[in-house]
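Once you've had a glance at the structure underneath, I'll fire off some questions.
Note that one protein chain of the assembly has been removed; the remaining protein chains are unaltered in position.
Order of writing sets the chain letters: A, B, C, D and E. Residues in each chain are counted from 1.
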Amino acid sequence: MIARGTPGFSGADLENLVNEAALMAARIGKKVVELVDFEQAKDKVLMGAERRSMVLSDVEKRTTAYHEAGHALVGKFMPGTDPIHKVTIIPRGMALGVTQTLPREDRLNLSRDKAENNISFLMGGRIAEELILNQKTTGAGNDIERATEIARRMVCEWGMSDILGPLTFGKKEEQIFLGREISQHRDYSEQTAQTIDREIRDIVERNYQRAREILVNKTQILHDLAQALLEYETLDGEEVDRIVRGEKIVRVKKTDSEPPTAETPVAVEESKDSKTPFRGGAAPAPA
Amino acid sequence: MIARGTPGFSGADLENLVNEAALMAARIGKKVVELVDFEQAKDKVLMGAERRSMVLSDVEKRTTAYHEAGHALVGKFMPGTDPIHKVTIIPRGMALGVTQTLPREDRLNLSRDKAENNISFLMGGRIAEELILNQKTTGAGNDIERATEIARRMVCEWGMSDILGPLTFGKKEEQIFLGREISQHRDYSEQTAQTIDREIRDIVERNYQRAREILVNKTQILHDLAQALLEYETLDGEEVDRIVRGEKIVRVKKTDSEPPTAETPVAVEESKDSKTPFRGGAAPAPA
Amino acid sequence: MIARGTPGFSGADLENLVNEAALMAARIGKKVVELVDFEQAKDKVLMGAERRSMVLSDVEKRTTAYHEAGHALVGKFMPGTDPIHKVTIIPRGMALGVTQTLPREDRLNLSRDKAENNISFLMGGRIAEELILNQKTTGAGNDIERATEIARRMVCEWGMSDILGPLTFGKKEEQIFLGREISQHRDYSEQTAQTIDREIRDIVERNYQRAREILVNKTQILHDLAQALLEYETLDGEEVDRIVRGEKIVRVKKTDSEPPTAETPVAVEESKDSKTPFRGGAAPAPA
Amino acid sequence: MIARGTPGFSGADLENLVNEAALMAARIGKKVVELVDFEQAKDKVLMGAERRSMVLSDVEKRTTAYHEAGHALVGKFMPGTDPIHKVTIIPRGMALGVTQTLPREDRLNLSRDKAENNISFLMGGRIAEELILNQKTTGAGNDIERATEIARRMVCEWGMSDILGPLTFGKKEEQIFLGREISQHRDYSEQTAQTIDREIRDIVERNYQRAREILVNKTQILHDLAQALLEYETLDGEEVDRIVRGEKIVRVKKTDSEPPTAETPVAVEESKDSKTPFRGGAAPAPA
Amino acid sequence: MIARGTPGFSGADLENLVNEAALMAARIGKKVVELVDFEQAKDKVLMGAERRSMVLSDVEKRTTAYHEAGHALVGKFMPGTDPIHKVTIIPRGMALGVTQTLPREDRLNLSRDKAENNISFLMGGRIAEELILNQKTTGAGNDIERATEIARRMVCEWGMSDILGPLTFGKKEEQIFLGREISQHRDYSEQTAQTIDREIRDIVERNYQRAREILVNKTQILHDLAQALLEYETLDGEEVDRIVRGEKIVRVKKTDSEPPTAETPVAVEESKDSKTPFRGGAAPAPA
Partner (left out) sequence: MIARGTPGFSGADLENLVNEAALMAARIGKKVVELVDFEQAKDKVLMGAERRSMVLSDVEKRTTAYHEAGHALVGKFMPGTDPIHKVTIIPRGMALGVTQTLPREDRLNLSRDKAENNISFLMGGRIAEELILNQKTTGAGNDIERATEIARRMVCEWGMSDILGPLTFGKKEEQIFLGREISQHRDYSEQTAQTIDREIRDIVERNYQRAREILVNKTQILHDLAQALLEYETLDGEEVDRIVRGEKIVRVKKTDSEPPTAETPVAVEESKDSKTPFRGGAAPAPA
């Protein structure tokens, strides 16, 4: 179950995760390592250590809450998106908050519809900030980068643009000094480059509009979700469903440890090189 | 016979293949290494180990079945294409499925017609998905990359474009650090780059249409082939022929080991650098 | 308190700072290290050693005084800018003068408004020189570089341009020889490059005009601030406020050590590679 | 005489050739090394070992025969071309066949006429395939690459274009890691690049047409030459002359060793990096 | 005083200079090192050894004399330029002659006016040659390179172009192999590149015209200065002033050692990489 929840992990990665879980369990005096410990270890390995000591202003917390609520709400109402696994505004690593989804099946096969849904989902955070707080922040930079990357690959690698057709554009080149890929060779004309730019732009814009429509129509739920996040810091999928249905959730406020969450196959895909703090919408992306 | 079935293999590659076959035979208690073992070893060496433990959703299996059936059907009805050797939806390495053809002769000599047929064959998988499942998936990325590469070489290396004439475009440069070729130097103008782009596009589009026509006219056979693949996972050339003729095939379902296949000269050409899972149409390509 | 005043500092950086403070205290015979020593050490670590021995002409001092006064005044009257912490015309490192602001909250979250305010604040020095001294000097080069960089990231990384939309432009590439990032790969067309140029230009120009308006309307305060800087060399935030309110400040002239300043969370962001002496407007910039 | 037949060979290359010849003679029990052994050794060193074991389909042999006959015929009827030394369809190294010419004098001095003749000669193979077999194959890729290279140097290095004039274009740069030249720096405008492209295209096209005219007018001789090649595999210059004059040649069919050929100054210029099998027209090219 | 005369010198550079001065003094039997020795040492360190043994034709001497006289005269009559320190036509290092100015104050602060004056001053040498000798020589290559560099930085780094505004253009990149900066990354569009080109051109042209006007109006003084240089080889600032006022100077001809010159803060800024002999106009340039 743990292995399925960590797609792309090598055996060594999993061993590392198990060690981490054992250490965590031991630190709080447990005799056995439980699922909740693995869940904690997985979050730490995937996204970095929790940073509860981080001092965040109320403004920043509010921004993060609406940002993550935006992701969650788009994920909830976009047909064909994976169910929400967890939403949190507890900072981890460079992320000020994260919305995790639960892939229903293996991620070997990304269709055009699903790729576009992912882009909508990634746009949700920025749009929520714009609608409610009337601002654009740097926190959406990571979402935007990932959405652009998906749109670019749709056009240039996966042949999903009707205008550019079933061709690939650009040639990957590896310069193996220390095992890193270095450049995407541009082997097409300026004219083609303009068409590619336009297609990428259209794909992102189209899905921005789809996400915006959802959030404009569900503003009240957006407020409710953000409020709940400010109150409880972390919500699991069931709690998100409850709020969406207009129900209340009952829990102890600001728990020190997160509620055990048993669902496992969680897709979290962080851009590892990010150095700007961001609010993350975690969407599955093919490697 | 084994040697002819592995074009491009060095003596060391063949030795490796023979060892692999011996190990496989020994593992199931055989005293002698049979042709079927060599066949298995060849597939493993060419495409990676079988991944039967891989959990695939029904949706993904269905997509793969139609994708491979698309390749096989185009290969079957495109005049001058090599006969089908094997079609399978058992994952191997990064491939979710593969359609192998059987080159009728040595591959030393690729004519323009044959190059275009290869592109049509490579398009078959994507088109089948579009026609039947009304979707475009990332699984065709590898096919598209290879088709684009063939079209590019037709125009830029082999002088097969009437518009650009019997010239080469771009100069290969090798930067020998670790023996890898690094860049294709662009030594022509933007104007020429546009003509090259247009020609490559035209070649791919033309052959996309040729493949589409076949699949549109043979939709029933496409369904039959995909169904057979879902039922038996692997079909040999004769079984494909049977289905194309509208006959039934009789076999035990989901065998643990593939049926022995004696045909040998099989052309499988994988893009080694692919990291996205794909469904493969295996077409001969000159190195 | 010290830690909060040095955002981005690692533990090793802080240890270095504490050592520096201890050395400074010891050098003037102190038995204990006081807050004022830490403040001095922080300035030295952030901006380099004081260079009181540096011979500056009266013309240069006057230019620096108006430059820093320009920063301070824009910072004071631009809504939403952080309060002024300190303004000084004592050279440190490559800086001939510095205006420090006091971030009200953590800098994890830079909104579009705030980013534009920063650009205005950075423009303040150049504009003051233009208005009062009718000149443009190289001393503003560092401000201009940082303002351009913020504008570029707004457009290309943070999706803050309405015209270019929520996309990223350009792909960072790292060539890891000695751990340095080398190039920002241009993966867009010339047409998009022109739009990006225009957007960056518009953002900088717009905020230049906003800053200019403030300084044109408050010319008398600008003169007062510059005069006070020429008289006292360093002003703390309270003294700046006094001058802005038209009040006098009472202090010993040209003190050998700066007045102790207790406020701590100071944002100073120097461009480390600068080799041209400059007058700095210190504005918070996300890493 | 051997030395004159191997232009560009260093002393070490010649020593290598002599050793090879001695080994070949010894292998068949000879006591002395004869000219025929040196001839064999030269072919092996220049083009790789004979590959008689290579299985070629009849279609491929026929294609090769017409390809080489095309080279030979253009070489025969193009005024000012060197006489034919040997034509063969026995594969050697990557070459499926070769037509060797016999330079009448040292190759120190390539005139524009001669350079254009070379291009025509290189086009002969492709044109023969087009005329008789109605196809374009990858086998002409090497010819096309070399023809383009000669045309490019005529325009960019040797000042032979009336439109671009007596100037050089592009600056060679060597990056000496392992002694290889890496890039041809483009130091001219896009406009000039377009003119260069057009000139190169014109030169190649013009000489394609000249070669085509010869082959169209001598179709019967083309058939005769190709038939003779299919029958005898290798023809020497005299035999080619005989066929051109409409006479018969009398010889044992498919000899195991080639007939001794005494002519020596043979120009064979292979593109060493070629990895695609090709049919070669061997024309003298200045280094 | 020596330290002030060598801006940009490190402690090690100064130590080197002092050693050089001591050696020079010792070589001619002095017991103490005098100011004149430091002056000589400084010239040697800044510009290379005197090359009195160099054989120069009369034409070359005359060209150099007018070139340096042109620099000096523009420097004299351009408002706001630093006073002339020394003019010489004795070759040193790669320089056939040098005109040194005496910066009135520290060079920390270069205004637009001053930057333009520097460009005019650098143009003076070429213009004098054109006016009097009706020729353009390679000797002005270094002046032109430096003038272009100042104009480029005005536009691209210092925000001094009204048309391009207070932005920076181009991103410096360092590739630290052996500590050298390698490339100025072009991160702007072709359109912006054209505007930059035009602005740089305008700045240089404008100041060329300003310098030309001075020299056209003072042709007689130009002749007088050049004659004096041919007679005395080196002139100090006072002697230049005398000639400008139309007075005579009285001195021994062609002295073996230069007259002691006590002024110290001399700005000489050579382009270190120059390999073409040049005649220098020494103008202060910010690093």
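The rule is simple: a residue touches a chain if its C-beta (ideal position, glycine included) is under 8 Å from a C-beta of that chain, and two chains touch if they have at least 3 such contacts.
Remember, predicted model here, so these are calculated numbers, not experimental data.
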Interface partners of the hidden chain - shown chains only, full complex considered: D, E
Option from E:12, E:28 or E:59 whose C-beta touches the chain left out: E:59
Contact with the hidden chain (one of E:6, E:137, E:168 or E:234): E:137
Selected residue (touches chain absent from view) among E:113, E:145 or E:241: E:145
Chain not shown, touching residues in subunit D: 4, 104-106, 108-113, 115, 157-160, 165-168, 171-177, 185, 187-192, 286-287
In subunit E, positions touching the absent partner: 54-57, 59-60, 63, 96, 123, 126, 135-141, 144-145, 147-149, 151-152, 170, 175, 177-178, 180, 182-184, 186, 190, 193-194, 196-197, 200-201, 204-205, 208, 273, 275-277
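By definition in this document, only the chains that are shown with their structure count from here on.
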Where subunit C and subunit D are represented by their mean Cα positions, the distance between them in whole Å: 69
Contacts with 2+ other chains: residues of subunit A: 175, 177, 190
Contact graph of the chains (line, ring, star, complete, other): line
Interchain contacts, given as pairs of chains that touch: A-B, A-C, B-D, C-E
